[in-house]
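With one protein chain held back, the other chains of the complex are shown just where they sit.
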Amino acid sequence: MMFLKIILLRFTQRDTYIVCLTAHFSIMSDRWFLQGFGVRPLRQRGSHLAPIIPLSEAIGSLLNDGDTVALEGFTHLIPMSAGHEIIRQHKTDLTVVRLTPDLISDQLIGMGCVSKLVFSWGGNPGVGSLHRFRDAVEHGWPQPLEIDEHSHAGLTNRFIAGASGLPFAVMRGYRGTGLDGVTPTVLPITCPFTGEELRAVAAVNPDLSVIHAQRADRKGNVQLWGIVGIQKEAVLAGRRSLVTVEEIVDELDPRPGHVVLPSWLVTAVALSPRGSHPSYAAGYYQRDNDFYIAWDAISRNRETFLAWMSANVLGGAS
Amino acid sequence: MMFLKIILLRFTQRDTYIVCLTAHFSIMSDRWFLQGFGVRPLRQRGSHLAPIIPLSEAIGSLLNDGDTVALEGFTHLIPMSAGHEIIRQHKTDLTVVRLTPDLISDQLIGMGCVSKLVFSWGGNPGVGSLHRFRDAVEHGWPQPLEIDEHSHAGLTNRFIAGASGLPFAVMRGYRGTGLDGVTPTVLPITCPFTGEELRAVAAVNPDLSVIHAQRADRKGNVQLWGIVGIQKEAVLAGRRSLVTVEEIVDELDPRPGHVVLPSWLVTAVALSPRGSHPSYAAGYYQRDNDFYIAWDAISRNRETFLAWMSANVLGGAS
Amino acid sequence: MESAEMFTSDEMMSIAAARQLSNNEVCFIGIGLPSKAANLARRLHAPDLIMIYESGTLGAKPSRLPLSIGDGDLAETADTIVSVPEIFNYLLQPGRIDVGFLGAAQIDRFANLNSTVIGTYRNPVVRLPGAGGAPEIAGACKKVIVMLRQSPKSFPKELPFITSVGFGSGPGDREKFGLKGAGPVMVITDLGILEPDPKTKELVFTHLHPNIEIEKVIESTGWNLRIADQLEVTEPPTKEELEAIRSLVAAGELPLAR
Partner (left out) sequence: MESAEMFTSDEMMSIAAARQLSNNEVCFIGIGLPSKAANLARRLHAPDLIMIYESGTLGAKPSRLPLSIGDGDLAETADTIVSVPEIFNYLLQPGRIDVGFLGAAQIDRFANLNSTVIGTYRNPVVRLPGAGGAPEIAGACKKVIVMLRQSPKSFPKELPFITSVGFGSGPGDREKFGLKGAGPVMVITDLGILEPDPKTKELVFTHLHPNIEIEKVIESTGWNLRIADQLEVTEPPTKEELEAIRSLVAAGELPLAR
């Protein structure tokens, strides 16, 4: 299945095509490589540089039903258009990983793409509930939603462990809280030097990590700035990664506080202007706070939600 | 002893003076605070902002005989002038922590300031040996030197643990190497999820961490850029911290790739132009490679070394 | 004790909270009520308050109330922006923050907080947003101030879920759990102020806001509330305080109800 999908990718360069075939064989033979290292398998001799491909092709080839997909962006640079493309391609049985599920997860959950959510704060920031998330958890609509719930610090450290090629990370947390008993990816660990009891959190290594960034150059080097959240760690933790960008440019001139992800750390780049709306992209457009407030009414019942999705996402516009 | 030293500090602002007295009492009463958190104790209600004080005063008040002191800067921004001031003030029995001991440690060791070195690569980069370091380890001159030796990755993770307020960090390393048996700050740890055996490294929390940076503003906010190494983690791991800077400016205009350390994370700032020479400060002056090569001859025997130190450091010029 | 002007209980709550923040304190701010109070303090007596939002903005100086912790205004006015890993591992966990400023859906008599679920975890009646940064703010800040409106629902006898530890089941629990900060030192509601008994760690009602009857406070608490022997009345809002909060709300992105 995955094999076919990878072959069907129409890259423009023959080299890249060959690399992708190789990728498949390493998936078959070197499972430890994919699991332990969390690096995309697209590599032969000479590193793979991220190709710039259409968003529909990227989601089609890099994400499979049943995959674990991280969609990161901490209030800023949320990869909304990638979420919409996942919905349009009717991907199912996904495990979605995201610190702050936000509207993107509300939409994916409400459209039946998600069977499990790994998260740490599931609200509409500054507004209130995520109604589709609540409907799934409280009433199992449109299908039951399994949850693996953390604090921000806990899920952050799961990404750090994943990015570091380690099976777990250590933190001081969870003890005394209700999450300590209900979340299986948290276990006690004792400091071998001091005897202090701390908590270990399991690494998360998504099959695909998606982020949105301001820009990429034509070689696929990525640049983002402003609030950068957990995006670098999400990309590095992913077995594959996709970066949607506002703009493709000839040169990435430096920006204060920027994060640069070299092309060889990214699987693919897709151009997607305003791809973060109603979230924002610093330097391009502002957060659409009115839409976040409006979403409360749109999403509050199933019919208005489905009608909005049909008109605004499934119709093709996003 | 420490109490007296702190009182003798002549800060210009009365507020800061009071803060320092408070500091002493919290040292007495809250040992866990100092050990577990690794934060400077100089705080009352309302956070302490780092005062800008003369380097001699900073070393005099913040560093005591017998202390553990980190001097960080990874080839770039090495705090040489602070090292010279430590030598001029005849500090003794120091434990020096530094990934790449470099000339600064060679001088401190040769001048008898150091009883223990925590390090991961002790050479003259691109040139060869650190002769004073070798003389101390091989022949105990001017005094025996205890060592706590790591890989870069190991000592890096000790700083990360220290900066994170954790007693240890986890990594994949040391197994199969000779260091695994001889370094007591490395112990086995088992992943509670996968059963993989990894290594735990103990946090390092220096009494004082010293770094050199390009600039600070008048409030004590610090800015550095270029190769930033482990400096942020070193400052955060330190119970106290001192930043020497090339320049004090009115405004820290943003620089690509810069690290900004807000004043409330720093204990004190001291102006020290060319404070990194023969290392360098990007944007200010270049690395003096000729001096690194010349140091090989200067330091090769005890007499030429002592003569050079006497003429160039003890004499006051540095 | 009567103020020169009329004011709402929500205004009194925000003003009482703002008064607790000092200039130059490093304050970790939750969105909503805490953000309103902190920004009010910054406009009044604490212009150099160092505000940190969990989005990574250090020293944010927003010109208006942000709707979310990641608003562009926070990023643009910050002294610097750090990654989320740095916020939690390098700044919160080591206990570098002076004051943590938290809201919650529910609080119990030992100042534990619930923002996860009403009902049971596996069969929720109301699924709330969850933990976010709250457990670490409550655990690691040098001290914590909690803000929430007081009602039988928000002050239940027993929490269905402990999201963030205040004092657990009493003295010694924070130490047992390895929590380094002092924990909640004050709970500020629309009716008054509660503070933990230094020995038992149980919340004691110590300040009644002006124009509030103590009966209303007792009715609004799901447990048998301890009232301080020397119950004080909160200083009413000054004209300056009221003007500041009203201009803040009028200019803000925050829906007025929140």
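Labels A, B and C are assigned to the chains in the order they are written; within every chain, residues are numbered from 1.
Definition applied: contacts are C-beta pairs under 8 Å (C-beta built on N, C-alpha and C of every residue); 3 or more make two chains touch, one makes a residue touch a chain.
In this text the structure is predicted, and so the values were computed from the model without any measurement.
Asker: Of the chains you can see, which ones touch the chain that is left out?
Answerer: Visible chains that the missing one touches: A, B.
Asker: One chain isn't shown here. Among A:Ile52, A:Leu108 or A:Ala163, which residue touches it?
Answerer: Checking the options A:Ile52, A:Leu108 or A:Ala163, the one contacting the hidden chain is A:Ala163.
Asker: Looking at the full complex, which residue from B:His152, B:Lys219, B:Arg274 or B:Arg300 touches the chain that isn't shown here?
Answerer: The one listed residue touching the chain not shown is B:His152.
Asker: Can you tell me which of B:Trp264, B:Tyr280 or B:Trp295 touches the chain that was removed from the display?
Answerer: That would be B:Tyr280, which touches the missing chain.
Asker: Could you tell which one of B:Ile230, B:Leu252, B:Ala270 or B:Met309 touches the chain left off the display?
Answerer: Touching the chain that is not displayed is residue B:Ile230.
Asker: If you put the missing chain back, which residues of subunit A would it touch?
Answerer: Touching the missing chain: residues 32-33, 36-39, 43, 45-47, 49, 163-166, 221, 232-233, 236, 260, 262, 264-265.
Asker: Where does subunit B touch the missing chain, residue by residue?
Answerer: Counting over the whole complex, subunit B touches the hidden chain at residues 74-76, 99-100, 119-123, 125-127, 129-130, 133-134, 137-138, 149-153, 156-157, 159-160, 171-179, 182, 196-198, 226-230, 232-233, 257, 280, 282, 286-287, 289, 292-293.
Everything below uses one rule, namely that only the chains that are shown with their structure count from here on.
Asker: For subunit A and subunit B, let me know how many angstrom lie between their CA-based centres, rounded off.
Answerer: Measuring from centre to centre gives 38 Å for this pair.
Asker: I'd like to verify one number: the distance from the centre of subunit A to the centre of subunit C, where each centre is the average of its C-alpha atoms, in whole angstrom.
Answerer: Computed from C-alpha means, the inter-chain centre distance equals 31 Å.
Asker: Mind pulling the subunit C residues that touch 2 or more other chains?
Answerer: 80, 89, 93, 140, 180, in rising order.
Asker: Got the subunit B residues that touch at least 2 other chains?
Answerer: Expected reply: 165-166.
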